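Here we show just some of the chains, and they stay where they sit in the whole.
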């Protein structure tokens, strides 16, 4: 059937029962009615994979992602794209397996386990011209899009100061010792990589900051802490930032800040106005114009810009949340998959493999800074 | 296929392109992976119906709800339930057509055009033992469930004062004269019934109040206003309330309150604590215990009650919104349809045909009070 006359078919790797992020991907990919998850290799444990697929009423369940890539590529009604929702160390091999079959990819962040893998992925994706999205999901919030549009239009002026924070408390106790699965791999260098807190949530901050401001980080001075005894990776970090065009500021991420859930927030101060946005109350963007009253711009309002409107489903005052923002990425990805399959150029709008690479570089450089006693380290150019 | 091993199949009447509420029902019914909308009679205009169905990639499109009821009931893979998203005056005939075929119903509010129809529906549903839910969707918010649970457990004490408000501004200008379709029928007695503002949003207030407090309104004194010249129905109302067990307070609804989107909020004051909740920031329930600091109870937190948790998808700090609350009703309806089809007793938890009737009675009695110059009128007992 014409790809424009049907829902896209998605497969998922990882995200089996118990993994919160699996459901998020399913809901987000289906929410706008553009896709349906029909196949999965949801766990490396075959029995768990089968049961997870059954719970979701999937048509097809696989024991391994390799078999899934093979089989789906061979079917006439195989999946149009794959969702990667595994722990970090599996992102690369899974992405590679599907990309080699020409299957488009939506990959969770951080994009890869190592910098080398990230660079390889960039090369692979750019050679294949496949759609590859990294779920830096906070970029899907309409208020975030609005912020970016205001920066672009020059309404904020030249950016001077930036402040971005992501505070949680879920690792404030040694949760990894209780058998909690997600905690176990997040603090384990074998599965999470060289960083826990920066890799998990600091990269969201870096991405959000770059997305809104259009500025790259040039140098970092990162003070890492490990507050919970026995942990091998950092659970808290403050990073001084020097950005392009002279902007300065800080990036703070913490998984041990008592009482915090997912307190991601960003403040940007320019020569004409300031901006403030809080993920926990994401429908409002606060604008602070020089010499005027503060304004609360509300998602869903008529005065919002085109991009924010395009990613809005409910009217002003009927709040949208995390799942809707996540779904916004999938909506844009679905559009691009349809376009590519119809021979049209993709439109983008979602975080790409290049954003994924930038995230990995940020992790690498902050780790390096921290190891040098929190001294300044330059980010790669370009 | 075993109904427990597949997604339920839903059909929709109304909700064609341009009607905001149609998409809301589709997203909400599918969000938890329990149902898929597969068929529709989405407009009384055949061409529009076809195009709307196509935009949603539905399997089957019908010219009329009668044909749809007929055809779906006859198919082996026909719909399990129907969603009614038409203007008010069509709710009853559509519901009747599907109920007669034994098809379960999810109906938008206010439930019917007249009190008679509401009473007939109660009789029909109770005779047929079909599942019938009315989408008083605000009852689907976890924080609202939490509030109800706290009242039930006696943590608020005896309720003294209640205040519920729903403020909008979308009808502050004569929008109905611009051709805006939704405005046109809302202010038209032929399609909306005897009330505009109370019928549309005042009933949400009444339902939310009864849901949380477990108390019924006993008498009303309703002051209706029509601020926009030429309008035949009220666009604003304040209603004094006398409730069961001596509780007193007010219900305010307005569609002409400049700057307001969907500012539905409720405050309840008991002998032990007060409660406050705002739909526009729905993830927080504020509790005001006597002589202690105010508390913000957050959706997704471990300390929330069982019912709130059951309707929660994302962790603390990843906000859920309007669509998720709406979806909560569909999730409970899906459970009950599966149960009924498997010979089990339904569990309920969503607003029923009885709640729908109560809403219509509230409209009738406030209109009566208003016509008597805002004097006191008793609600029906029981």
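For reference, chains read A and B in written order, and residue numbers begin at 1 within each chain.
FYI, contacts are C-beta pairs under 8 Å (C-beta built on N, C-alpha and C of every residue); 3 or more make two chains touch, one makes a residue touch a chain.
Quantities reported herein were computed from a predicted structural model and do not represent experimental measurements.
Chemist: Of how many identical copies is the complete assembly built, when 2 are given in place?
Modeler: Total copy number for the complex in this file: 4.
Heads up, the rule we're going with is that only the chains that are shown with their structure count from here on.
Chemist: Give the rotation angle, in degrees and rounded to the nearest 5, that superposes the C-alpha atoms of chain A onto those of its identical copy chain B.
Modeler: 180
Chemist: Please compute the C-alpha centroid of chain A, do the same for chain B, then give the distance between them in whole Å.
Modeler: 34
Chemist: What residues of chain A sit close enough to touch chain B in their complex?
Modeler: Chain A reaches chain B through residues 5-7, 20, 23-24, 26-27, 30-33, 36, 54, 56-57, 168, 170, 260-263, 279-283, 298, 300-301, 313-324.
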